[in-house]
Every structure is written in C-alpha cells, then in structure tokens.
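All protein chains but one are shown in place.
Take a look at chain A:
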Amino acid sequence: MATTPTATADSERQPTATEPPVLEARGIVKRFGHVEALRGADFTVHRGEVVALIGDNGAGKSTLIKTLSGVHPPDEGEIRVGGRPVQFSTPLDARRAGVETVYQDLAVADDLSVAANLYLGREILRSGPLGRLGLLDKRAMRNGAAAALDELGVRIPRVTTPIAMLSGGQRQCVAVARAIIWATSVVILDEPTAALGVVQTQRVLDVVRRARDAGMSVVLVSHNMPQVLEIADRVEVLRLGRRAARLRTDEVTTDDLVAAMTGSLSAERDER
C-alpha cells in the first residue's frame, strides 16, 4: 500500500507549475466514534480539471467529500483552497471559499421553480428600501437563470417551471448547473448520474465538460468506471481511508482502476 507521499515536483500537465492546487486536502483524519473513516487522506484538485474520486464502498469517499464541503469538519489534517489553509466548519464556510457541492438527493427543492432553485439562499433583492424589506427581484433572477443555463447548455422548458415537473435528467442538470454557477473554484459532484439513463447522463456530463472548459475544477465521485475514464482528466483512488493512487485517465484502463481500488495495484505515483 502506498505510504504518505513525500514532496516532489508536480510533473502533471500543469500549465504553471507554481500555481497551487485550487483545492487540496492533506492528511485528513476523520473519526466517528471508534471508526476511523479517513486515516490521513490526501486529495488534490488543480484548476480547470475534472478529477474523479473513486474507491470501494467504505473507502471513505463520502466522508472525504463531506469534509471538503464543510459537512464534517476533519479531526486532523489541513484543507487548502488556492494554497491558503481554510477551516470548513459548516457547508456555508465551504461555499464562501468557492467550493460548491451537489449531493445525490438533497440538491433541489421540488416545489420551487428552476430560477428560484438556482438562486436559493442567494436571492436577488430589489434595489433600495424595498429590497431591504426582502422584496425579491424575480425578473432579474429569471433572466439570470435563463442566461446561465443557456451558457451551460442546459435545456429546460422555462425557468419558471417547478422542479417537480422536470425529468430526472433535467433536474440533475439544474442541480449541477446551480453549483457551477456559484462555485468560484471547485464543484464537487457526488454520484451525479447514479439514477439517470444513458441520454440524461450524457447531458449532465456535457454540462460538466462545459464547466471544465470554462476553467472550473470539478470533483466527480462515481462508481461508473467507463464514465470516469470518459469524463475525468485524472483519477484519485481512495482505499481504507487513504489515497491509494493518482492516475491520469489517458494512461489507464478500467482494470487498472479496479485494481487500484481493491489494492492489487498500488500506484501512489507521487506528483507532489
């Protein structure tokens, strides 16, 4: 098994080797009672890349994602955003630092419109005293939502449609788009296509690609190995609460990924 990496130069395809990773976790430890879910996990995301986070059930993926999004503050270790150490005690802290997360089922409010969901918690208020009373500027939000979705290639009937009337794929596209719109550095997607059909999955992945092409960094948690190879630039493998391997998707096969997850291949080829 891989040991804790030692520092070496980052030979990855980083355009500027000096630029710090947009999101980095070092030596994260997280315990739940006697269970050590993370035992010194590392994780790195560079700017404008799609990183897949994979691992067997119980490897600590969900826990790592939750520490990175502020749901579970880590017991030990350090999280850095753009090279600067940060403390995520709540999801709000993470969001303020530019890290947006889409959870599997918890992403959207079904009864609200698409526009209202995109702006949930960040509503645009009217200017002046009316705004101070909490009066919404619905037109601005409608227009903003339509423009943002258009830019990401998300097609929905109207931004005033309640989420409940959308298909599963459209719904997930809205959830992902919402995160991308507000993230300034990283979007974390936890199994974004787990419940979707083939066509719908492609539409979500299209949105992810567009975001990446626009310079956004995306972390993708997925069990779907072909999908990982299709969309991700790099893969980080988690095993038994630690990073077991960092792989470039153009150099590996599905078998390699499975081998890394199960521990028969230990390729923590260190790049730090």
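Rule of thumb we're sticking to: a contact is a pair of C-beta atoms (placed from the backbone, for glycine too) under 8 Å apart; a residue touches a chain by one contact, two chains touch by 3 or more; residues count from 1.
The working rule: contacts and distances are computed from a predicted model.
S.K.: Out of "Formate dehydrogenase subunit alpha", "Glutamyl-tRNA(Gln) amidotransferase subunit A", "Sugar ABC transporter permease" or "2-oxoglutarate ferredoxin oxidoreductase subunit beta", what name does the UniProt record list for the absent chain?
M.R.: "Sugar ABC transporter permease"
S.K.: Tell me which residue among A:L38, A:L68 or A:L166 touches the hidden chain in the full complex.
M.R.: Missing-chain contact among the listed residues: A:L166.
S.K.: Looking at the whole complex, which of A:V35, A:L92, A:A147 or A:A214 touches the chain that is not displayed?
M.R.: Considering all chains, including the one not shown, the answer is A:L92.
S.K.: Return the single residue from A:V108, A:V186 or A:V208 that touches the missing chain.
M.R.: Result: among the candidates, A:V108 touches the missing chain.
S.K.: Which residue numbers on chain A touch the omitted chain?
M.R.: 91-92, 95, 101, 103, 106-112, 116, 120-123, 125, 133-136, 138, 153, 155-158, 161-162, 164-171, 199-200, 202-203, 206
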